[in-house]
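All protein chains of the complex are present and in place, except for one that has been dropped.
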Amino acid sequence: MTTLITKTITKICIPLVILFSISLLLAGHNNPGGGFIGGVMFASVISLTYVVFGLKYIKSFFNPSWDKWFGFGLLLSSLTAFGAIVYGYNFFRSSIKFVEIPLYGEIELVSAALFDIGVYFVVIGTLLYIFKNVGEDE
Amino acid sequence: MNIQEHLPILLVATPILMSALMIMLRSRPTFQKTLNIIVSASLLLMSIILLLQVWNSGIQVYEVGEWGKYGIMLVADLLGSGMVVLSSGISLLALIYSLDYIEGKSLNTTYHSLFNLLVAGLNGTFLTGDIFNMFVFFEILLLSSCGLVVASENGGVTKISDKMEATFKYLILNIIGSMLMLVAVASLYATVGTLNMADLSVKISALSDAGTLPWHIYFIALLFLIVFGNKAAIFPLHYWLPDVHPTAPSPISAMLSGVMIKVGAYGILRVYFLVFKDALFLLQPIIILLALITIAIGAIAAVGQKDVKRLLAYSSVSQIGYVFLGIGMGTAYALTASLVYLVNHAIAKSMLFLTSGGIIHHAGTRDMHQMGGMVKSAPLMSSMFLIGAMSIAGLPPLGGFIAKFVLFDAAMLGEYYLPLLIGFAFAVFTIFYMFRAWLLMFWGETRDSDKYGPYSSHGLSPMITVPIIILAAAVLILGVYSEPLIALSSEIANQLLDPQPYINAVLGGSVR
Amino acid sequence: MDSFTAIILAIFLPFAAAIFIPLLEKFLKHRIGWFAAGIAFLSFALIGIVAPEIIHGHIIQHSIEWMPSIGAEFSIYADGLAMMIGFIASGIGVIIISYSNGYMSHKEDLPRYYQYLLLFMGSMIGMVFAGNTLQLFIFWELTSITSFMLIGYWRGKPASIYGATKSLLLTAGGGLFMLAGFILLHTITGSYDIATILQNPAIIENIKAHPFFLITLILILIGAAAKSAQGPFYIWLPNAMEAPTPVSAFLHSATMVKAGIYLVARVHPIFSGTEAWFILVSGIGIFTMLLAGFLAFRQTDIKAILAYSTISQLAYMMTMYGYTSYHEPGLGVAAATFHLLNHATFKACLFLVAGIVAHEAATRDIRKLGGLRKDMPITFIIASIAALAMAGIPPLNGFLSKEMFYETSVEMGHIIGGPFTFLIPAAAVLGGVFTFAYSIKLIDGIFLGEKHHDHLPEHIHEPPYTMLIPAAFLAGLVILFGLVPSIPIHNIIEPTTAGIILEEVHLHVKLWHGLTPAFFMTLITFIAGLGIYTRYDKIAAWQDRFNARYPRISVNYYYDRIVDGAKGSAKGFANFTQPGNVKTYIYAILLLMVILFAIPAFMMATQVFPANLNFDIPLYEALIMTLMVSAAIAAATLHRYLAAVIALSTVGYLVSLVFIYLKAPDLALTQVLVETLSTIIFLLVIAKIPQTFKEKIPKTTLARDIVISSAVAATVLVLLLNATQGIVSPFESLSYYFLENSVPLAGGHNIVNVILVDFRGYDTLGEISVLCLAALGVYNLIHSRGEGE
Amino acid sequence: MNNITVIQDILSNFFFFAGMFFVFLGMLGLYRLPDVYNRLHATTKIGTLGAFGVMMGIVIKLGFGPMGIKAITVGLFLLLTAPVAAHMISRAAHRHGVGLCEESTVDDYGKTYCLINSSCPVKHEETIEDEHDQM
Amino acid sequence: MNTLNLLDIALVFMVLSIIPCIHRIIKGPTIPDRVIAVDALATVIVVMLGVYSFVQESVFFMDVALVLSIIAFVGTVTISKYLDEGVVF
Amino acid sequence: MNNTILSITIALIFGIGTFLMLRRDIVKVIIGLSLISHAVNLLIVSTGVFDGEKAPIISNGHHDSSSGIIFTDKLSDGIFAPIVPSGMEVHFVDPLVQALVLTAIVISLATTAFILILAYRIHEEYGTTDIRKLRRLRG
Partner (left out) sequence: MKRYVLYSIALGFVWCFVHGVVSLSNFLIGAMIGPFLIRPFKELYSLGEEISYREKLNRIPKQIHYFSILIVEIVKASIVVAKIVLQPKIDIRPGIIAVPIRAKTDVGITAIANTITLTPGTLTIDVSDDRTALYVHCIDIDNAKEIRDSIKDDLEEYVLEAFE
C-alpha cells in the first residue's frame, strides 16, 4: 500500500485532473487538446487512483463497466457522423452553430465536438478496460 | 435523403456502429445475434446494389464530410465494390456459422463487436480512395483479426498457447509491415503533397511524363510491395499465415483465408495500377518471381502436413501465389484471370475452412492421421470437402478449374512460358495434397475408438451446414457457368489498366 | 427430336439420373440397378437415333454460347469416332449395369455405386461428343474422378485408396498436361473448337509448321498415355483392379482407358503424317505392348492378368494409330479402330467372367483355381470364346483385327525400310505371341486341369442369369463380328475411320486373305505362343527372381519413391522453410526491404543522394539528437526490463521535445501521454513476467544483426533524405487548404484538431475503432485460459 | 516603454534566468551527488524551484492572462507533487534495499522499519543494483 | 534583450540540463536513480515548454507543460509503487 | 530544424529498434517495436512540407476573420493542386503530417498494449520470455 501522503495528494489531483481533462476536451477544436488527449488525462488520473489506493479498494465503491464507456463513445462518434446523413448531407459533414448563452457570451457549437466527446469516451473506456482487466488478472 | 448515394459509407460505417451497439448489448445475446445477422444480410444486399449501381452507371465517389480530395473520399469502382460483395457474402456465412461454432461466453462478450469491425475494416479498405486511410483500415483489420484468432471455440481443439504464439508472430510481422507502410505513405506525401490516390496518380504520371520523377518513388512503390505482400502472405512475407490461419476458429480462418489475404492482392491492384503504373515495369518481374516461389513453397509444404487446417493454410499460400502470378503478368487477360482466381479461391477456401471446422467438430482433432473412414459418419462433410478440394485442385467442373484455366491461358498468351510450366507442375501437387487430405480423413479404416475416443455422435446443426452448402453451391455454379464473373473481372481489369475514369470520377468534380 | 437434342440428352440424362438415385433408392431399394440400366439404355438409344445420320457421312455440329468471355462454347461434334465410343460407353454400360445387379450384394452402398457408374457414363459420352477441347478436358477429368471414386469404392481398404490415388494422380495430372497442350493449340490456332481446327487444312498446316508443334503434341500425348495406361503411366491400371469387377470391366478395359486412344484418334488429323507422330505414338505403343504382354505372365490374379492384357491391347491400338505416314495417310487407322471395338467386346466379356469366377469360387488366384469347366460349363464356353478372340484365333473378331495389325505393321516396316522392315513386324508378332500365351493360360488356369479342392468351395454353380446373360451377349458379339465383319465394318468402322482421317473409306475385311505375310505371322504367333505357354511357369518364376534382384527396374518403385518421398521431404522442407523461429521471419522481411531498396538504387545510382544536403546543424540540435540516440542505445543494451523501459520512455519524452521544437503542441501532448501510458502498460506486464531469461548474443549473431540493422537504417536514411527535399514542383501540398479553411469552413482554430475531427475525421473514427479493438482483444486474451487439447 | 514595463521586463528576465540556472544546478546535482536520496534533494528542491521561477517569470511578464494563469497552475502543481514523487521514489528505493552512500552516518528508517515490519521486502540489493545495467 | 536571444539561451541551458538526466538514465546505477532522472527530465521539459510558450507567445505549449507535469507525476508514482510492491494496481 | 540531422537520428533509432526486434527476449522485441514507432512518428513529422515557424493554431481573430479561399483545382483545367496566391507566405508548420502522426501514435499505443498483454499471456503459457521457445508452430 502506498502512504497517506500520496493518497492525500492524489485526492487533490482527482478533481483537478478530471476538470483539466474536460477543459482539454472542450478546448480541442481551438487549442491543443481534444478527445484523445482529454481522454488520456482522465484515464491516467483514474489509473493513478488505482495505483495509489489499490484497484480492489477503488472497485469496492467505484466500478463502472468501462466497456460500456468505449461502446458508448464509439456509438456517439459514429452516430454523430451518421447524423449528417439524416440531415441530407454526406456522412461526417460537419456543422457549426453560434449560440448566445446568457452570462457566458457566444459559444460555438460544432458537430465535431460531439464526435470528439465520443473519442473521449472511447479513450477512457479502452484504456481503463485494459488496465482493469490486466490489473485484476491473477 | 437518397440512401443509394450513401451506400459506400454505409457499408463501412454501419458495421462500426453495430460494433459499438454490440458492446452495449452484451447482456442480450439473442438480440445481439439476430441483429447482427440482419445487419450482415443487409450489408450483403447493399453491397450487391452498390455493385449493380457501379456496373450500370459508372464509378461512384463519396466525399466523406464533403471535403473533396482534401478530406477522404470513398471510391466504389468495380474492383472495390466487387471485393465488398465478396467479403460481405463470405462474412455473412461465416457469421451464421459462428453462432454455433464459437463458444458461448466468447460469442456474447466480444465476438460480435470484433467481427463487425473486421467487416468494417475489409469494406473500408476496399472502398477507400485515400492511401493513409487505407493504413488505418489495415490496422483495424490487423487488430480485429488478432482479437478474433484468440476467441474460444466450442470443443476447443486448438490449444490457447498455439493461438497466442501464432498471434504473436502475426502481429510482429504485420506491425513491421504497418511501419513500412507509414514510411512509404509519408514519403509519398512529402514528395507529391497529397494522399488521395487519384491525385497521387495524376501527379506521379505528370512527373513521369515530364521526366522528373524522383528515383525514390520507385523504392516507395517497392515498399508497398512489402506492405501488401505481407497482407497477402507472398514469399518471403508468408511466414505468419501457416501459423495463424489454422489456429483461428474456423469461421475466422475462413474470413482470413477467404478474404483477408485478398486485401493484399487488392492493395497491389489498386495502388500499383492506379498510383505506380509508371513503375510497373520494375515491379512486375519481381512480383512474378515472388509469386512463383510462393506457389512452390506453399504447395510443397502443404504435402507434408498432417493438420488439416495447416494444410489448407499452406494451400492458401500457394494459391495466393497464382493470384499474384496473374497480377505480375499484368495484361488485361492476366488480370482478369487473377481476379477470377481470387474469387474462386476465396469461396472455395472459406468453404474448406468452414468444412474443416465441421470435421474437427466431428473428429475432435485436427490431426488427419487420427481421422479416417469418416465418410460413413460424416458424409456431408466428406462431399463438401471434396468439392472444395477439387476446386482448389483446379479440377472441373468446379470454379477452381475455370480460374486455373484462364490463368494458364493468360500466361500462354502473354508468353510467360517458364511461369506457366512452374504453375502447371504445382497444380499437380495441388491435386495430390488436396486429395491426400481428403483420403486420409474420409477413407481408410474408421478410427479405433478405444484409442482416440469416439467421433462425436451428434450431428452438425444447420447453422454450420447451411453456410457450407451455400458456398459449395457457389463453387459448383462458378464451375458450370462463370460468365458473369469473368465478364466482371475483365471489366475490372480494363478499369485497372485505364485509370482515367477513376481519376475523372474522383477529381473531375472536385470543387468546393 | 433433332440430333443435337438427342446427344445432349444422351450426355445429361445419366447426370440427372445420378442426382435422383439416392432419392429413388428409397422406393426402389436394390432394384435401383435396373433403373440405372434403363438410363444407360436410354442413352444408347438416343445415340442410336443419331447414328444413321452419322453413318451416312454427316457430322453433327452445334454450339451454344457458354462463357463467351474466354471463348468457351458448349458444342457438340458428333462424327463416326464419337459415335463408336459413345455406343461402346452406353452399350457396355447397359451390359455392365445389368450384370452388376447380380454381382453387387444388396448390402453394399448401391446408390453410390450406380450414381458413380452413371456419372462416369455421362462424362464418357460427354467427352466423346465434346465439340471443343475445353469441354473435352472437363469431361475427361470427370471420368478420371469418377474412376477414382469407383476404384476406391471399398473406401476402408488401404489397397483401394492406394489404387485410387495412383489412378487419380496419373490420369487427372496427365489431363492437366493435355489441357496445357490444348491451351497451346489455342495459342497457335486461336480456337478451342474441334470442328474449326479439323475442317481447316490451312489451320492444320499452320500447326504443323509452328514451333510449338512438338511440345503441343507431347503434352497432348502425355494426357492420352496417362489415361490409356501407356508407357510409364501403365502402373495405375493394375492397381485400379481394386474396383468392383464390373467397374473394371466397364471403365478399366472397355471405355475409360479408351479415352486416351480416342484422344489420339481425335487429334490424328492434326498431328499425324509427321515423323514425331510416328515415333512418339507408335514408339510408346510398341514399348508398352511388349512390356505389358511380358508382365502379364507373372500375374496370378486373373484380374491382374486382364489388366496387363488390357494395357498391351491398348498399346496395339496406339501403335497402329501411330503408323500413319506421309505415303499412306490413314494407314492402321481402320485396323486400330476395329481392334478398339473388338477389344471392348472380348475384354469386357473376360472381366465379367472373372467377376463370375470370383463371385462363385471366392478367389481370383489362378494358382488356386482350376477345373471349373464341369461346374460352370456355360461360363467356360463364354470365357473360351472371349479368350480365343483375344488370342487371335479365327473365326473370332480378335483374329480379324490382329490380322490387320500384322498387315499394317508389315506395310509400315516397308515404308520406313532398313532394319525396321523386319523389326516392326517382329515386334508385332512378339506382342501377339505374349497375348496368345496368356490367353491360353487364362482358360487353362481357370477351367481346365484338376480342381484344387483344398482351395475351392465344394459346390460351385453357374451364376444367376443377370450375370450370365450379359457375358453371353458379349461373347455373341465376338462371334458375330468375327463371322460377319461387314456389320461392324460398314456401320461403325468405316464412318469412324472417316471421322479420323477425314475422308471416305471403304474397307474389305475377310477371314481368309490368302497366303499373305500376315498369314505366316499368325502361324508363327500360334506356334511360338504354344511354345512359350509350355514354359509359362519357368518364365514367370524367372520374372519373379528378376524383380526381387532388381527392384529398381520398375516404374512402380519410382512412383512409390516419389509419392512417399514427396510426403517425407515435404515435411522436411516445411520444417526447413518454416522453422518456427520468428527471428527468421523478421530477417526475411528486412532482407527483402534492403534488396528491394538496392534494385532502384543501383539502377539510378547517380541520383541516390540528393545534391543539396543541408549540413548547417545547430549545436543544440545535434546534442539533443545525440542524447536521443544514446537513450535509444540504452534501451537496446540495458538488461533489466525496467531500466530498458525507462530508457524507452526517455526516448519518448525526447521525441515530444522534438515535437515541441517542430511546433507541434498537440503531438507533444499526445506523445507524452501515450509514452506514460505505454510505460504503465509495460509495468503492468513486466510485473507479471519475472525476468529470468538473459540472451547471450554470440559474436556472429551480433555482427549479423548489426549489419542488417545498419542496412535497414541506411535504407530509411537515404529514402528520408530524398523525401524531405520538398514537394516536387509544380505541385503544392494539400495543407494549404487546411490552413486557409479550418476557421471559415470548420470553425476550428486548432488546424490539427480540425483535421482530426473534421477534414479527416473518418480516419479518427477508424483510429478509435482500433482502440476499441485493442480493448476487446485484450479481454479475449485474458479470458481465454486453459483451452484446447 | 514606461517604467512599469521595464521593471516587468527586468524582473521577468531575472526570474527566467534564475529559474533556468537553478534547473541546471538541480540537474548538475543529479549528476554529481552520491546516492539516490541526495540526488532527490537536488531535483526536488532546486529543480522545482527553477521551474517555479520560470513560471513566475511568465506571470510577471504577461500578467494574469490565460498563459499567466496556466503558468501559475503548472508552478503550483509542481510544488504540490514534486515532494510526493520524491517521497515515493525514496521510499521505494529504501524499502527495496538501495543503500545510503558511504558518507552517510545514520539510518533510523532502516532499523525501525525492519523492527516494525518483519515481513518487509528489504535487502535484496542485487535485484535493484544490477551490474548488467552498467553500460 | 529580444525574445530570440532568450530562446537561444534557454535552449542551451536546457540541453545542458538534459545531459545529466540522460547520463543518469543510462548509467543508473540503480533503478530509482533512473526514475528520478526521468522525473527530472520531465521538469526540464516543462521549463523548456514555459520558455517556448513565452517566446512563441502561444498558450498552447503551456497546456503541454501542465499535462506533462501531471502525467510525469502519475508515471513516477506508478513506477515507484511497482518498485516498492512489485505490482502496479 | 535541420533535416539532415533529423533524418540521421530517425534512421539511427530505426536501426536500433530493428536490432532490438531481432533479440530473443519478447519484452526487448516489443521495446524495439516501440522504438521503431518513435522513429516512424518522427519521420512522418519530418516529411511535413512547410518550414513555418508557428504551431498550426490560428490564434488571432474570430471565426469570420479569415476569408477562406475557395480553391479551384479542377482536373479538367489541368490544375493539380491548390492555387496558392502569389506572395502567400505560410507562417505555420504543416498541420496534415501532425494529424497523421497523431493517428499513428494512437494506433501504435493500441497495438503496443495488445502485444504487451499478449506477451504476458505467452509467458504464462510457455513459462519463458525467450521467443525461440515459441516454436510449437513450425513445419
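Letters A, B, C, D, E and F mark the chains in the order given here, with residues in each chain numbered from 1 onward.
The criterion applied here is as follows: a residue touches a chain if its C-beta (ideal position, glycine included) is under 8 Å from a C-beta of that chain, and two chains touch if they have at least 3 such contacts.
Values in this document were obtained by computation on a predicted structure and should not be read as measured data.
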Query raised in the report: Which one touches the absent chain: D:G29, D:G57 or D:G97?
Result: D:G29
Report task. Spell out, residue by residue, where the missing chain touches chain A. Result -> 3-5, 7-9, 11, 14-16, 18-20, 22-23, 27, 49, 53, 60-62, 64, 103-105
Query raised in the report: Touching the missing chain, which residues of chain D?
Result: 22, 25-26, 28-29, 32-35, 37-38, 40-42, 44-46, 48-50, 52, 64, 66-67, 69-70, 72-73, 79-80, 82-84, 86-87, 90-91, 94, 100-101, 103-110, 112-113, 116-117
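Here, only the chains that are shown with their structure count from here on.
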**Report entry** Innermost chain by mean C-alpha position
**Finding:** B
Query raised in the report: Higher C-beta contact count, B-C or A-E?
Result: B-C
Requested in this report: Please compute the C-alpha centroid of chain A, do the same for chain D, then give the distance between them in whole Å.
Outcome: 31
Query raised in the report: Whole-Å distance, chain B centre to chain E centre, using C-alpha means?
Result: 47
Query raised in the report: Approximately how many whole Å separate the CA-defined centres of chain E and chain F?
Result: 22
Query - Touching two or more other chains - residues of chain D - result: 77, 81, 84, 88, 91, 133, 135
Query - Per-residue overlap in chain A, given as positions that touch at least 2 other chains - result: 2, 6, 13, 30-33, 36-37, 41, 44, 47, 67, 70-71, 73-74, 78, 81, 91-92, 94, 96, 108, 126, 130-131, 134-135
Query raised in the report: chain C touches which residues of chain A in the complex?
Result: 28-37, 40-41, 43-44, 47, 66-67, 70-71, 73-74, 77-78, 81, 91-92, 94, 96, 108, 110, 112-113, 115-116, 118-119, 122-123, 125-127, 129-131, 133-135, 137
Query raised in the report: Can you name the residues of chain A that touch chain B in the complex?
Result: 67-68, 70-75, 78-79, 81-82, 84-86, 88-94
Query raised in the report: Along chain F, where are the residues that touch chain C in the complex?
Result: 1-25, 27-28, 31-32, 34-35, 38-39, 41-43, 45-50, 52-59, 61, 63-69, 71, 80-82, 84, 88, 90, 92-96, 98-99, 101-103, 105-114, 116-121, 123-124, 128-132, 134-139
